[in-house]
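Read through the structure below, which is laid out as C-alpha cells, and then see the notes.
Every protein chain of the complex appears in place save one, which is left out.
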Amino acid sequence: MTEEILRVRGLRKRFPGVVALDGVDFDLRPGEVHVLLGENGAGKSTLIKMLSGAYHPDEGTIFVDGRETTIRTAEDAQRLGIATIYQEFNLVPQLTVAENLMLGRPPRRFGFVDKKAMYARAQEMLDRVGVDADPRAPLESLGIARMQMVEIAKALGLDARVLIMDEPTAVLTTSEVERLFTIVRQLKEQGVAIVFITHHLEEIAQIGDRVTVLRDGASVAEVPADTPEDELVRLMVGRSIDQQYPRERSTQGAPLLEVRGLTRTGVFEDVSFEVRAGEVVGLAGLVGAGRTEVVRAIFGADHYDSGEVLVDGRRLPRGNVTAAMEAGLGLVPEDRKGQGLVLGADIRENLGLVTMRHATHAGFVDRAGQTKAAARVAEQLGVRMSGLTQEVRTLSGGNQQKIVIGKWLLAEAKVLILDEPTRGIDVGAKVEIYQLINSLTAAGHAVLMISSDLPEVLGMSDRVLVMARGRLAGELSAAEATQDSVMALAVGELEETA
Amino acid sequence: MQFIKPAAVAAAGAVLALGLTACNKSSSSAGGGGGDIKIGLSVSTLNNPYFVQLRQGAEAEAKKEGVKITVTDAQNDASQQVNQVQNFVSQSMKAIIINPVDSSAAAPAVKAADRSKIPVIAADRGVTGADAAQTVASDNVAGGKLAAQELGKALGGKGKVAVLQGTAGTSAARDRQQGFAEGIKAFPGIQVVAQQPADFDRTKGLDVMTNLLQAHSDITGVFAANDEMALGAIKALGGKAGKQVKVVGFDGTPDGLKAIQAGTLSADVAQQPVLLGQLAVQSAVKAAKGGKIEATVAVPVKVATKDNVAQFTNGA
C-alpha cells in the first residue's frame, strides 16, 4: 500500500451559531480518486476550504507526506502541491487562455513578458490534459467545459500532486463528462491524488476508488466506490429514501400557460406549447438548445420578436417582468447566485422580494407582515438556518434554492418555471424540492421544468418537451418518454441538419 | 446616414459647443481701432470673486484699447494653465497675460512663449524660474504688514489675536502670513493665540472661528487672510464682530467692503483687482506693439476703513 499523501484527523470548525465541521477524518493516497459525498451543509466545502488554505481549523491536524502541517494561505497550499478547482473558476474571462494558464507568473525575458515562450508553454499544458483550445484565444470564447479543462491544466502546471475538484460535472453535458473522466483517469495513472465531489451517485462507481461520506460535519463512513447507491444515500441522509423521484400525478385542469409561435430570430423559433393546471411539463434538450432563452422570454426577462404568451387566457406584454409576475408567472432561474438571490441580504429579505410590492401601502412596506410570511414559508420548506436574519450567502446550495422557490410560493405563482432546479443540490434536498413540486400541482398550480438531468426529467414530468437547435423537436407523454426517445429527439435534428 | 458613428456625432457636438463658446468669447472683445491685436489671458480661477474682478478690469481695458482678448479659466489646475498658455502661443497671440496658479509651475509655459517671442505679463502673482516681461502684482507681504498695523491700531496695541490662514501651501497664504507676522511684532502687547487654516473658504472660516472661540473665548482681534474667511469669522462672532472683536480682512471684495460699511469688518487690505487687470492689459498692448515696459509694476495696496470705503465701492 502506498504512503498516504494527505491525512486529516479530527478536524473541527465552528462558525458563529453553527458547527460546520465536527470531527472529520480523511485520507488520500497518490493515484486514487477519493469521492467526498454528503448533503449540502454536511461540511464538504468547509473541509476543502481548509485544505486549500481559505479557512483554519479550530481543532485537529492535517498531515502532508506524513508531516504535520498548517495550511495558512492559498500560497501554502500551492507550495504543498494542493490545487482546488471550485465551481466558480479562478480565471479572468477577458484574458487569453495562455495568460490565464500562467496568471501571475508569465515567462519573462529582460523584464518583459516573453509571449513566444508563454504560448509554447501553454500549448504543452493544454496538451497534457488533451484539450483542444487555442492559447491565443480569449478565455471567454471557450465554453464552460473547456474553461474547466483550462483550470485543470493550470493547476497541473503548478505541479499539483493533490487535485480537489468541487462538483466538476455539475455544469457539463454527458459527453463533456466523459472527456473529463478520461482526463481524470490519465492523471490517476500519473500518480495525482484526486478529491472528487459530486452529487451524481452514478458517477461514483465510474470514476471513484473510495468514498468518504460526511454528515452533519462529521465523517460517518469510508466505503469502496462500488457500494450500492441506496446504501450511499442511506449513509448520506441518515435514513433510507424510498423513492428518488416521488412524483404523484394530480388531476389536470385548464391550460394555465399557453405559448404560441414564440420566435427570437437566431435564438429560438416557432415555439408553441401549453402547461395545464396540475401538470409538470419537463423541457429537455442539450445545453444550448435554447431552453433557458425561451423561458426567460416567456417570463419577460428578455425580448422576443413574434408570437404570444398567455397566462390563464390573458395575453402578456413583451419584455415586462412585472406584468408576467402579476399574471401569476414565477421563474426560478438557472443561475441561482447570479440571478436568483441577493446574496448579501438575509433570508427574510430574499423571501419577501416578490411580495414586497403587494405588502406596500402608501410607499411603506409592511415589514412585520413580511417577516411573519417569511417565517411561515421557511418553516414549510424546512430551510436549515440559524434564523431569518442569516445572510443567504452563508446557506448551503439546497437551502439557497429553497429560498428562491420560497419567494415564488409566497407570491402564490400559478405557473412556476424552474430552470435546472436541482443543479448542484444533494439528494435529500432534491427530494424535498420534488415533494414541493407535488404539493404545488396538487394545489392546482402548473410547473414547467427545465433540466439537463434526464432521470429527473423522466421521473418528475407528466409530459416531456424536447428542444433542439432553438425549436421544439417533439413532445412525449410520460409513458413514451425514455432516455433513448428523449435523446433521439434532442440529438436527432442535429444530425439531420448537420 | 448609416456611416455616422456615435463618436462622429460626439465630435460634431463638441465642435458645435466650442463654436458657441467661441462666439461667447468674441462678444467680450470688441472690434475697435487696434483691431488685429489679440491678447490671451489665463486666469488661475474664476471661482473667486477677486479674479472675476481682475477679468472684468482686463476686459474693460481691452475694449477701451480696441484689442481682442481671450480669457480662459485654469480652474486652479497648474497643468491646465500650461496647456492654455501653449494654446495661446499656437494661436499667435501678440501678448499673453498669465495669472499663475502656481508661481514655479507656470515657468515652462512662460519659457515656451518666450521662445516664440511673445511677451508674457504675470498678473497678481510672479513667475519663478522664467522671465516674464513684466510682473503686475500687489505686494502680499506688504499687505500682510499693513493688515497687522490696522489690527494693532484698532486694538489699541494690546489684546489676543487669532489668525485664519489661507490654503496651506499657496503663495498668497504664505506671503500674507509672513507679512502679518512681521508687522505684528511692532505691537508687543498683542499676542497671537491661534493660527488655523480655513482654506480661503467662507464656510470653513465660519466653522474654524466657531471652534477657536471655544478654546479662546477671550479673543479680541482676528486677521483673516482673505475676505471670504473674514466674512465667515464675522458670522461666527455674531454681535461681537466690530465691537468686542475687531476683524481685519484682505482682498477688498464687494462683500468685504459691504461689511466695512456695516461696521463688522474693521479694516480691509484692499487689493485693486480691477486696476490690476487694467494695468496688465495696458502693458500687454504696449509690449505687443513693440514698446518697452518696466519689469515690475506694483499695484498699490490700500486699506479700506469705514472712513474711506466709499471711494472703493464707486471705483469698480
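Letters A and B name the chains as they come in the text, with residue numbers starting at 1 for each one.
Note that in this section a contact is a pair of C-beta atoms (placed from the backbone, for glycine too) under 8 Å apart; a residue touches a chain by one contact, two chains touch by 3 or more.
The definition used in the following text is that contacts and distances are computed from a predicted model.
Per UniProt, the protein behind the absent chain is "Sugar ABC transporter permease"; the candidates were "GMC family oxidoreductase", "Sugar ABC transporter permease", "Twin-arginine translocation pathway signal protein" or "Cytochrome c7-like domain-containing protein". Considering B:L206, B:I260 or B:V274, the position touching the chain not shown turns out to be B:L206 (whole complex).
Touching the chain that is not shown, out of A:A137, A:L158, A:A254 or A:V342: A:V342 (per the contact rule at the top).
Across A:H34, A:K49 or A:K407, the residue that sits in touch with the chain not pictured is A:K407.
In the full complex, subunit B contacts the hidden chain through residues 46-49, 52, 165, 168-169, 194-197, 201-203, 206-208, 210-212, 214-215, 231-232, 235, 254-255. Interface with the hidden chain, as seen from subunit A, comprises residues 15-16, 299, 301, 321-322, 325-326, 331, 333, 338-345, 349, 353-354, 356-357, 360, 363-365, 367, 407.
Definition applied: only the chains that are shown with their structure count from here on.
Measuring from the averaged C-alpha position of subunit A to that of subunit B gives a distance of 67 Å.
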